[in-house]
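Only one protein chain is missing; all other protein chains are in place.
Chains: A, B and C, in written order; residue numbering restarts at 1 for each.
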Amino acid sequence: MSRKITSFDSQPIMGKIIRIEDECEDTKNFFVEMPEKIEGVKAGQFVMLWIPVVDEYPIGVAGFKDEILELGIAKMGVGTEALFNKQIGERVGIRGFYGKPFKPLENVNHLLLGGGFGMTPLKLLINTLKSRNRGDKIHVFEGARTKNKLMYLDFLQNLHDKGEIKFHVCTDDGSWGYKGFPTVALEEVLQEDSQQSVIYVAGPERMMKVVFEIGKKYQNVKDMQMSLADRYMRCGFGLCSACTVDPTGWRICVDGPVFNKEQLEQITDFGEYIRLATGEKKRI
Amino acid sequence: MSRKITSFDSQPIMGKIIRIEDECEDTKNFFVEMPEKIEGVKAGQFVMLWIPVVDEYPIGVAGFKDEILELGIAKMGVGTEALFNKQIGERVGIRGFYGKPFKPLENVNHLLLGGGFGMTPLKLLINTLKSRNRGDKIHVFEGARTKNKLMYLDFLQNLHDKGEIKFHVCTDDGSWGYKGFPTVALEEVLQEDSQQSVIYVAGPERMMKVVFEIGKKYQNVKDMQMSLADRYMRCGFGLCSACTVDPTGWRICVDGPVFNKEQLEQITDFGEYIRLATGEKKRI
Amino acid sequence: MSLGTIVGNIKLRNPLILASGVLGSSYSVLQRIYEAGIGAVVTKSVGPVSREGNPNPSVFALKDINGAINSIGLANPGYKHFREEIKILLENNVKTIVSIFGGDVEEFSEVLVGLSDLPITAFELNLSCPNTEKEGMVLGTDPQIVRRIVENLRKKTKSPIWVKLTPNVTDILEIADAAIKGGCDALVAINTLKAMVIDIYSRYPILGFKRGGLSGAPIKPVGIRNIFDLYEQFGDKIPLVGVGGIAKWEDVFEYILAGASAVQIGTALGVAHPENKIRHIKNNIQKFMKNEGIENIANIIGGAHR
Partner (left out) sequence: MSLGTIVGNIKLRNPLILASGVLGSSYSVLQRIYEAGIGAVVTKSVGPVSREGNPNPSVFALKDINGAINSIGLANPGYKHFREEIKILLENNVKTIVSIFGGDVEEFSEVLVGLSDLPITAFELNLSCPNTEKEGMVLGTDPQIVRRIVENLRKKTKSPIWVKLTPNVTDILEIADAAIKGGCDALVAINTLKAMVIDIYSRYPILGFKRGGLSGAPIKPVGIRNIFDLYEQFGDKIPLVGVGGIAKWEDVFEYILAGASAVQIGTALGVAHPENKIRHIKNNIQKFMKNEGIENIANIIGGAHR
């Protein structure tokens, strides 16, 4: 039915689930068809996903084409489980697109590093970089506890085989790729290739903090952009301040979720503290 | 001060009176400077003029250039008197532009006939026709009780002298122009010139009704457009229905004030009844 | 599939009703709107005697919020005059709900009795206008007065009696309860919100009456809330008519799901082409019902309560 979306950054509009794929353990890809033309999204941005009666929460956008939104969702608790219980044809509410995206530079090596559902914005970022088609090198580093936890394995391996990216994969238990952390391969690349690089990271914040410290050691790291997506959110557009970080008072939802190196330096909470739904600070 | 008018058809915006001219007996021209760029007006449209604390009422637009609104106002009662008491530099509220304008046809003689403050939209219509510069003949017929009641006498005489219009002026008492009614000259023109003509009228409704009946007798009258501006209004934009006419239920403020011949035929109230502020019908 | 709905024992060809005071001061405009396809029309509120209403400005738009404010204050020709216009409407088979007001039981009664020989679709008691000194909201915020008026009028007409409620109260349920106990046949909510606009250049309130009532899109979430609350409490006892801020076809369903059996549209019809708006809303209601497999409006009334 014709339904003109004048404003998508308002009350949730209902999209229809038209495809569900098993991605990896406890993780599925949901394809949601939006009822009408909405404006494009940039890698790193997110939507607020409403599961009626259950919950609403932020989810990064993995893809958006022909008004079909691709979301990669890891089962965490009640809200994500409720989504997993949805059938094709059922509707969920979406509002967005929120947040500051990754801002890929030009004429650099692009080093994308992720883990868990952090891979979702990176998938969109890879597609963005590919479509720019500038011949910049793209390295993707993914790590997980075990093989079944690796997201987008086929997608990434396939790109690697076609030579479009270099895919460096690892697991804690050695069940796939090399055994160890993705930072190992990252450092190798940084050491071998003196070309200026930008590191883009999305994943657990402790891991990001480690990458951040490593990145700072290398002269050829021109910038680091990290998505602080492990934060409690309510409004998603900068009103409620549930998502602020100290001491800058930046809101993850509009001033982030992607911050650059210079900004990350100023966020003392980074990798250290989050805020709960109550507003209390908690050590990560 | 910079003040962006996003919407002028909303609460009154305050314009400043920058010039006041005596026009004729009990009639003045007010030039009101609007605070910022607003969209153009068409002849026959009107504004709602707010005199703080006193009243708000509809006033036709006589001119609008460089954000300066020209209004020609006849003193009638408390509201118009309050305006007459205003000084240069004082502010009045304006909202608009409301109503359907005159829609001059092409390749016809334009016969404009007016009386009293009905002359104000006709002034703008003359300027519109002149600026179209199509070489169509423009006749203007004005009548009043006496010379001092003739509006825009200099303006019209001047255009006449320059050959831009044919000005036919008359008074009831013969103090200026010929003695009698403007319909006399109108009929003369209609009889002498077989070219297709459009008659545009604004003035007291009884007079318009007379012109309407005359106009119907002539084959060469292609259309008649008359402004039913003797009606009580509140909202000016079609909400309150204070200004409706029977039996069509048309609102003078949005479906009019200018109606064409075909429409006028359907309005049985035309020249017969108005509605008071209470909603009661009253014989004109 | 049918767009029809029923409010008490009144069948409507569709759930859209013209709200009182908007496009309602003459038989001709009411007929025009009815012929444009609306389910029923409510007249401008009519009282015992003719009255000019408050000084102008008495109504203007608030475009940035898609609303309007008015302080018309029950301008009307008095029921004796308006009776003639009502007769024309009824003769032309226009489903006509007559909104009436008075300053006390006696005045209300005079108006109702003066019209009750006519086959009026329903009377709507305006106990909610915020723009007068002694009528409307002044009465409608006191449950005892509301009950007394409704009780009194109930005996004097065969036409259904609807009571229009104000949202400007601490507890609308208490007022609704009084109206129900008084014996009314439907509740209509909401009338305008108490409001005001000041011009900062002249430093005066803009409305001639200073204070006014806010209508249009800004009050829709308030209207929905009121209907939802009323349905939760009284849904099995009395039909509800939702009004306030309906501007899009979606809004109609929002009210119905909240608990309304029908809706009224006011401010949104104050446009150049109300006919087009009505057609557009009706078409989309139909499409939506088809797409969602809704056979009948009745099937989804109060559907958001579960």
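To be clear about the criterion, a residue touches a chain if its C-beta (ideal position, glycine included) is under 8 Å from a C-beta of that chain, and two chains touch if they have at least 3 such contacts.
What you see is a predicted model; the values in this text were computed from it and never measured.
Interface note: of A:Leu105, A:Val184 or A:Val254, the residue touching the hidden chain in the full complex is A:Val254.
Interface note for the absent chain: among A:Arg95, A:Lys123, A:His139 or A:His168, the touching residue is A:Arg95. Looking at C:Arg211, C:His273 or C:Lys287, the residue that reaches the missing chain in the full complex is C:Arg211. The chain not shown here touches chain C at positions 62, 64-67, 69, 141, 168-170, 193-198, 200-201, 203-205, 210-212, 214, 217-222, 224-225, 228, 247, 250, 253-254, 257-258, 288, 292, 300, 303-304.
One chain is missing from the display, and on chain A it is touched by residues 6-7, 9-12, 14, 48, 50, 52-53, 55-57, 91, 93, 95, 234-235, 237-242, 244-251, 254-255, 275-281.
In the analysis below, only the chains that are shown with their structure count from here on.
Central chain assignment: C. Criterion: smallest distance from chain C-alpha mean to the mean of all protein C-alpha atoms. For the pair chain B and chain C, the distance between C-alpha centroids works out to 36 Å. Remark: chain A and chain C have CA centroids separated by 50 Å (rounded to whole angstrom).
Among the residues of chain B, none is in touch with two or more other chains.
Shared interface positions of chain C, i.e. residues touching 2 or more other chains, are not present.
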